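A single protein chain has been omitted from the complex, and every remaining protein chain is retained in its original position.
Each chain gets a letter, A, B and C, in the order it is written, and its residues are counted from 1.
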Amino acid sequence: MSENALLELRGIYKSFPGVKALQNVDFNLRKGEIHALMGENGAGKSTLIKVLTGVYTKDEGDIRLDGQNVTIRSPQDAQHMGISTVYQEITLCPNLSVAENMYIGRSDNIIQNWKGMFEGADKMLKSLDIPAEASAQLASCSIAVQQMVAIARAVDMDCKVLILDEPTSSLDDQEVQKLFKLMRDLKERGVGIIFVTHFLDQVYEVCDKITVLRDGKLVGEYPIKDLPRVELVSKMLGKELDDMSEIKTEKKDTDKEDDSTPVYEAEGLASTEGIKPFNFYIKKGEVNGFTGLLGSGRSECVRAIFGADRVISGSVKKNGKTVKIQKPIDAMKNGIAYLPEDRKVDGIVGDLSVRENIILALQVMKGFFKPLSKAEANAFANEYIDMLKIKTASADTPIKSLSGGNQQKCIVARWLLTHPEYLILDEPTRGIDVGTKVDIQKLVLKLAGEGMSITFISSETDEMLRTCSRLIVMRDRKVVGELKGDELTQSKIMSTIAGGEGQS
Amino acid sequence: MIVKNHKPKKIIELIMLLLISGVVLCGCTGSAGNNKEGTDAKNIKREKSSASQPVTIGLSQIGSESDWRMASTESVKAAFSSGAGYNLIFDDAQQKQENQLKAIREFIDQGVDYIILDPIVETGWDSVLSEAKEAGIPVIVYDRRVDVADDSLYACWIGSDFYLEGKRTCMWLSDFFSDRGIDHNINIINIQGTMGATAQIGRSKAIEDAVYHSRNWRLLAQESGEYTTAKGKEVMKKLLAKYGENIDVVYVENDNMAYGVIDAIRESGYVTGADIDKGEILVVSFDATHNGLQLTLDGAIAVDTECNPLYGPRLAEMVEMMEAGEDIEKETYIEEDQFSAVGYIASVNVEDTEYPVTYLTSKIIDERAY
Amino acid sequence: MSQKGSKGSIQDLFGKLVRKQIFIPIAALFFLLLFNLIFDPGFFVITLGTNSAGDPVLSGNLITVINMGSELAILAIGMTFVTAASGGQDISVGAAIAIAGSTLLRVLCGTNTRPAVGELRTSILVAFIISCLVAMAFGAFNGMLVAIFKIQPMVATLILYTAGRSIAAWINNNELPIISDPEFGYFGGFIPGIPVPTPVFIAVACMIVAGLVLKFTNLGLYSQAVGINESSSRLNGLNPVFIKWLTFVILGLCVAVAALIKVSRLSSINYSVIAKDIEMDAILAVALGGNALSGGKFNLWASIVGAYVIQLLTTTLFKYEVPSDALPAYKAVVVIILVVFSAPTVREKIGNLKKKTVKREVA
Partner (left out) sequence: MSKKIRNMTDSNLLLAITVIVFVLMYVGAIIFQGKGFTKPQTFFNILNANAGLIILACAESLVMITGGIDISVGGMTALVSMSCAVYLDYHNGNVPVSMLIALLIGLAYGLVQGYLVAYLDIQPFIVSLAGMFFARGMTTIVNSDPFNVANESFVALKLARINVPGMGSVNKKGVYVNAYVEIGVIVALLVVILMFMMLRWTKLGRSFYAVGGNRQSALMLGINVKRTKFLSHLICSVLAGIGGYVYFLHVGSGAVTNGQGAEMNAIASSIIGGTMLTGGVGNIIGTLIGVLSLATIQNIVATAGLGEAWWTGITIAGMLCVFLVIQSVLMARKKKLMKK
């Protein structure tokens, strides 16, 4: 069993004030293996990785690398031992050059050899097919390229263990394929790769083994062949699950035609973010969605609808009446709510309490001079904490200490509290655990059933198919098609996105 | 299309930029408007260039910390006006020798004809003055002195005899006490000026000497009030808290500090006045500024010895003499007066010279130039 | 058993108290008072005397603290808002006080720098309103640089810090007006018949206004939200640019009030000395209050208590005859001790230490 073993973790414990993040967790990685680390948010994946990379020090347990006990005190330690990590968020320095980002912090040389460094970096970038110049400032590269640079750095370090912590969430399909190729190459070279992701498809595409964590405890380690998806999901959630089918039946009810005036209608809408003017409408109780590859402009469209980016042309009608939506507050006053794509940057207000985060939008709509009383605010917050089953110690807890899924629920609560007629959800399920994903999808259908209009955007097409009755397809910042009814199939969407045949 | 639509934001940025540079520019044009002398001087320079070059003077002033200093600055500025054929470059050193050194070097670099210097402290001038000498620019020192190894480094000095001022004040006090028949112990507090300044050295020495030679005068404390009202008040408050009614006389080394000292005395519940036997605190001060004299008239300051700030005419006289190639005296003292509204003493005698004491009236205050 | 439980709950309560943000400044306040109580109980003596005009006045060290601390407390209010919303500090408040004070005197005196009693050009109220407007305009200028041009607050306000005292001197043509009207002295001294110094009332009034603003408007929530996450605030319908700008204007108003007290105390002004280094004290007050200087969540009252801690420290040191120029050295030592003990890393370490000892006891 332990032949070829590269990394062995035994009985790892780690706790934070009030939380037992890891309890008696074991983990094995062999040479030339791609090993998926799975679990819901808050299951302990991040903590385990941070223990491995020296960001946290473990409370108890052994780490064995190449059969020898090691202590990892800092990220430098980890690097020196051959454990490299690529994180979901870019952890490079934007003000330095690409080459420096690949080489800094790696050697004990005193002198910086610019020429040698540029040459080495260019070679590496070329061999990995990464479109970046070694001398360019990192900030001038796209996020995807920055991610690739981070991987190039890890590869260049001849690491034994490569940890990829959700590296694919900001990459498009092509880039993901490139990354997978890279991973397989490394696997050939005998590198052990720990792969953390929420995309089940990707797990089944590249991984050899899966380790599942739940509530800080080890559930088990399985060869990929022995663990079908449904079982994986149920292991992660800790219960058998047939929610998926439920959702489908619910959706059928909302799938109907009507000729009423749209709740929201836009004509020739365009914003400074470079989307081509587009037309759009949504009716009462309808769930529709924008789909397309990452960067196709689907988020920019909904941002334009909400006035989040500067709107530069187009006319908007709300319930048939022409209105002006220039800023978010205009949209909010017109009963539109928007859950943004990037939860951390655009959604939560980290240091504020759950309560303040929930009431924020309602408060802003009420106005500067009409603050909610503490009692009212508490009542609202508790109502939604119960309704959406937000797991938090109290309404006073800072939102940043909640898990991703629960943070997302708070943001949903924030917008539901404003009782919008039209709710826009941009990637509400990104980076959150499967259980919450299902909860949110169910909620969408429930709200639609109650008469709310909803636009739902997700990178996972099956989620869209499950919830939406109409899909607007985008390519290169342009609307290229609209699908409904029977057209709503995986293959049809793919072909529309790809633009293989004549469009409507 | 998109580019076009970008414009509004850019235009706003541009407008903001213009606005800000506008504000700055306004400041600059404002300067031209306010500082008419400057522009006039340039015009005259152009007109006169064929006939006679204006004489360029570099004036390095200590600062603008007190009424006295400002009256002095105004006087010099008026004397070297462009109308009189001068081009004055004025520099305010804001109480730092460093800045004065810098200013003098700038004057040398600009090739001025004369440098006029009111030095903030006495030492530390050797190198910069020798640079001026090297460059062939005569330096006139006024008010405070410079202490240099080689006194050919400056052309001449004109100023007050601060020791004499102090002596006159002490003599007035001594005459006053004997007049009143007071011969018990007199407790004195000295609120000094900025340490190391010529005036502080002279005036402090005078009171120290007087105390040393006196039978019943005692110096309770000496502390610097740095010539400012605020600091004077702060120091006095502290000393009042410490010595309370034991204080008979406060010897304040300038009027600005005297305002603060009198404020402090009043706020601490004491009374200023000449009747020290009734527990009043007697304040003597120097400079005889407008406000100082007002307080003297009210009796809050018993005697205010003048320190004449009106150097302008005398300095202009000297420059003219040097232009004409005449010899001038190395050291000159400026004439000074002494004012009191207490009125017992008509004159004081210091080292066999009688110095009159002017009985102060509001008429005198109104007629004075500052 | 039950005893143990109650002991635990008391410990819990204490723990909760210790974790409260306002605990640190209040603890510092108590510590300084205790220090004085032990070494010189005379510190607490308050006497009722009369001033030169024969009006009753209270005097004593405690009166001095609440009197002289007024300006700082008022500035701490504005500084807290600015810190919360912009994540930076305004280092130009001292210079702005010089400007506001200079304006006040200029409006009152016109070109005559020595107006006799009753010769003021306008009423004090009008002059004060004008100086408020000027101070708010300069605040708006700072706010514009910070909010619109996105320049870091400290850097943006460095401009006014450099120019402020010069502008103040310029406003009065570098002359130093002196006002002899006794009414003008009321704001920094005493109103006849009332033995409590007027600045105390002004400071309390400012606190009440600030409290009401926090209660009846959303300024608190908005400025915190903007300070923590600007992007998210914008998507929730807030206008971060306006809110940041607004906090600077509010600070401008606080500056004008502080300037009124400062100028009134002297009935005159000294451009280069007035309110010198007060910006540093104001920032310190915010920091002592346990507020993050990087913005976000704030506790206004903790800042105000912080301001009085600084003043109490100053007065205590004066009491022990520390010369005013040497004062900063002692202040620095106390400040360092305070910030070290309130630093999260240190607190954590102390917490760990405690845990260990407790564990050992249990074992």
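Operating definition for what follows: a residue touches a chain if its C-beta (ideal position, glycine included) is under 8 Å from a C-beta of that chain, and two chains touch if they have at least 3 such contacts.
From a predicted model like this one, the values you see are computed outputs, not experimental measurements.
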Indicate each shown chain that the hidden chain touches within the full complex.
A, B, C
For the full complex, which residue in A:Ile104, A:Val219, A:Leu372 or A:Val480 touches the chain that was left out?
A:Ile104
From C:Val155, C:Ala205 or C:Leu353, residue that would touch the chain that is not displayed
C:Val155
Of the residues listed, A:Tyr87, A:Phe118, A:Tyr264 or A:Phe306, which one is in contact with the missing chain?
A:Tyr87
Considering the whole complex, not just the chains shown, which residues of subunit A touch the missing one?
53, 55, 74-76, 78-79, 85, 87, 90-97, 100-101, 104-112, 114, 136-137, 139-140, 153, 274
Spell out the interface residues on subunit C facing the chain that's missing from view.
89, 145, 149-152, 154-156, 158-167, 169-170, 174, 280, 283-284, 287, 293-294, 323, 325-333, 335-336, 339-340, 343-346
Touching residues on subunit B - with respect to the absent chain
13, 16-17, 20-21, 23-24, 27-28, 31, 35, 37-38, 41, 59, 61, 63-64, 87-92, 94-98, 101-103, 105-106, 109-111, 121, 123-124, 126-127, 134-137, 194-196, 224
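Here is the rule we use: only the chains that are shown with their structure count from here on.
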Per-chain C-alpha mean nearest global C-alpha mean belongs to chain C
Greatest centre-to-centre gap (Cα means) from subunit A is with chain B
I'd like the Å distance between the centres of subunit A and subunit C, where a centre is the mean of that chain's Cα atoms.
44
Taking each chain's mean CA coordinate, subunit A and subunit B are separated, in whole Å, by 72
Taking the touch rule as given, give the residues of subunit C at its contact with subunit B in the complex, in rising order.
49-52, 114, 144, 148-149, 169, 174-176, 178, 189, 266, 268, 270, 272-274, 318, 321, 324
Which part of subunit C faces subunit A closely enough to touch in the complex?
215-219, 221-222, 224-225, 228-229, 231-239, 296-297
Residue ranges of subunit A in contact with subunit C within the complex:
306, 308, 327-329, 332, 338, 340, 345-352, 356, 360-361, 363-365, 367-371, 414
